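What follows is a single structure, and I will ask about it in a moment.
With one protein chain removed, the remaining protein chains of the complex are shown where they sit.
Should a chain be cited, it is by its letter among A and B, assigned in written order, with residues numbered from 1 in that chain.
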Amino acid sequence: MASGEATQGRPIADTRRKLGGRERSLGVGRFTPYAFIAPYLVLFVAFVLYPGVSALWVSLHDWDYLLPNKPFVGLENFIELFTAGSPTGGFFWQSMQATAQFTLYSVPPLVVLPLLVALLLNRRFRGRNFFRAVYFAPYVLGVVVVGMLWRYLLDPNIGVVNYYLERLGFPNDIPWTNGLPWAWIALTGMTVWWTLGFNTAIYLAGLQGINRDLYDAGKVDGATSWQLFRYVTLPGLRPVFVFVITVTLLASANMFGQSYITTQGGPGNETRTAIMYIYEEGIVNFRMGKAAAMSTVLGLFLAVVGILNFLFFNREVD
Amino acid sequence: MGDDRRPQARPLSRRDFLVSTGAAGAGLLLTSCLGRSPETRTGTGGSSGAASTTYEGPSVTLDYWNGFTGGDGPFMEKLVERFSTEHDNIDIKMNTLEWGDYYTKVPQAVSTGRGPDVGVMHIDTLATNAARNVILPLDDVAQTLGLAESDFAPTVWQAGIYNGSRYGIPLDVHPLGFYYNKKVMEQAGLDPDAPPTNDDEYRQALEEMEAKGIQGYWMSPFVFTGAFVFQSLLWQFGGELYSSDATQATFNSEAGVSALTWMVDIVKSGYSPKNVGQDADSVAFQNNKNAFIWTGIWMINAYKEVPELEWGVAELPQIGDQRAAWAGSHNLVIMNQRDQDENKLQAAKVFINWLTEHSLEWAEGGQVPALADVRDDPKFQDLEHQSIFAREIDYVRFPPPVPGIADPQATLATAVNEAVLLKEEPQAALDAAATKADELLRENAEKYGG
Partner (left out) sequence: MRRYLRWLSYAALVALTAIYVAPFIWMALTSFKTSFESTRVPPTWLPEEFTTHSYETLSRPASQTPVFRWFMNSMVAGIGHTILVVVTASMAAYPLARMEFRGKRVLFGLIIATLFIPPIIFLVPNYLIVDGLGWIDTLLAVAVPGAAGAFGVFFMRQFFVSLPRELEEAALIDGANHFQIFTRVILPLSKPALATLAVLSFLTNWNDFLWPLSVLIDAQNLTLPPGLTRLQGAYVTDYSVIMGGAVVASIPVLALFVLAQRYVVEGVARTGLKG
């Protein structure tokens, strides 16, 4: 971790000892820390701890919040997910596949393109901050506005995109929102547009954190731009890479809004992501037990991916 | 010049469908309370008469939710306004949500105790909502209004009964119809005023079109319109969706396989492109590339708005051994309020009664009254398209009133999708879906107490 570990680390109790153990009411009463933490803790227990446990509990039942009876079904909800030919299982893995596809399509561009843009921006020139802000701006708008906007622009019949494609000589009726593979291209493109600026800002900060001396030394040794990039920039960006990849991976794996708003999970259910299906099962169809079970499975998947991600990047430290 | 694309409503999504069942809404109106002049009342003891059909209590406001967010909305609004002016002590607050949101939000609202008082629901959702205590039984309302099965087609009447009680008063019925593009038919040398009425004629027409290089009947693999077509055909071939006790799916019977095979053959024979996109069949119909489409009465207004589209509509051709057509139906329901207010309840019944009485006005919005007297009314006969749909009343079919029926229906949609896209053979696809459906039926029976 960057700056920050310099002067602290010694808890205040130490200070008290240093002062010769004088009996001053130094305020680290027995309860002080707890008093500070209490308000947050109330929230944490109520909306994180308890629901976390309760999620597992719900997943072991056939839970419809409107019916008085919520029969215990043990691991049936989980088993059903792994049973071939089961109703929910089929749809669930289809939605997991959609999530996987989206992640596969969106993560590489979102890792590479922002880096390129950051490299372009990594110079002192007029308007640099302006550009950075412009690319970042869509991110503050949230998925609904972005989704609605692109839904309109990509409409197969009245959208501007198809109109200009036609002017350029391409077919004018590409079904961006309800045909394959166009829907995937649309979703990926839209997401890249939306969050490129976010990743660019992070890369930019990372680039600026690389010691200039390294570059100067390299140039003195006669290194080419490419060599500088490869041996100074990339290694210097390592922690930033980890962050960007992790964040982007998680964001893609949790994709909901773009599918919901722009393609409605279509055509058919092809772009219905795991989150979208879990929402449908749990909130729309009131099958909360199954939704909880599916969330758990998805969570485990993401945990495994996260751990693999972590191991992969930490392995390279040698 | 140059661009002959028409300004079109955007491709209908799944949600839109549910919207547009209300939208462009022509529906079949099947209440007898229409034209409620004493002479036409079918006799039964509608005795408790006036006392139960007027409201004399203190002023109340009724929250009335429905899904008429499309073209139907304004007509319902007008009706509601009229009701409010005619009834000093009842104020109606109407709230519209898209049907997809509606079925999620209404139960949520009811469970918080802040739900609506009156609403509209599709007939195939009544059982589910009844089982989940979202709506109340309406037997006394039906009795008060003097409604009996004889006033409705039996299927519509039966489909609203769950666990021995009636849960909805039908407001309209919206069936599937056979639309044909006259221009395309002419191009193939077919008589644009004589659409095919049975399997032989249908195939004949398709062959003649194919000879001229026209793909005459685009087969949609999606719920709109593929799954509706399948169900219509299944019933035509004498099959049923589910066993009578609703414990087993029977759509994979011989009849089902015949139905699905007929659809797949259309694709294999080249009468339809493969991989028809969502709503692409409708768009092609509007662009004079597709001659036939079986879709709902709700498309009437949409097609009317397409300039230069020459089209007609007929009853569904009888491909199988009998006539049958898929249909939906809007029903009026009373919500299960946590603290039931007697006054509001009474007011709600008055409102429902009034709405069914004024179905003629609702019909003017583009519905088809089924009451014989009103159908014979010259004003209705003038409605060229709706009157044709009215002829299907006697043989429209609905899914059985079983809670959670939407779940097995979803597996059916998948089977149709896979077969029409030529990914699976019809028998295999239907069998796989039936297995899943049986599982779902079993689970739902357990959950809802059968």
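Just so it is clear, contacts are C-beta pairs under 8 Å (C-beta built on N, C-alpha and C of every residue); 3 or more make two chains touch, one makes a residue touch a chain.
Every value quoted in this text rests on a predicted model; they were computed, and no experiment measured them.
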item	value
Options A:60, A:96, A:202 or A:232, residue touching the unrepresented chain	A:202
Residue of A:73, A:115, A:143 or A:232 in touch with the missing chain, whole complex considered	A:143
Residues from subunit B at the interface with the omitted partner, ascending	3, 5-10, 15-16, 19, 69-70, 95-98, 101, 105, 108-109, 111-112, 114
Residues of subunit A in contact with the chain not shown	1-8, 10-13, 15, 19, 24-28, 32-34, 36-37, 39-41, 43-44, 46-52, 54-55, 58, 65, 117, 120-121, 125, 129, 131-138, 140-145, 148-153, 157-160, 163, 193, 198, 201-202, 204-206, 209, 239-240, 242-244, 247, 250, 253-254, 256-257, 260-261, 274-275, 278-279, 282-283, 288, 291-292, 295-296, 298-299, 302-303, 306
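Heads up, the rule we're going with is that only the chains that are shown with their structure count from here on.
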item	value
Subunit A and subunit B: spacing of chain centres that average the CA atoms, whole Å	41
Residues of subunit B that touch subunit A when the two form their complex	5, 7-8, 10-11, 13-15, 100, 103-104, 107, 110-111, 131-134, 221-222, 277-280, 283, 407, 410-411, 414, 417, 432, 435-437, 439-440, 443, 446-449
Subunit A residues within the subunit B interface of the complex	62, 64-67, 69, 71, 85-87, 90, 155-158, 172, 175, 177-179, 264, 266-268, 283-286
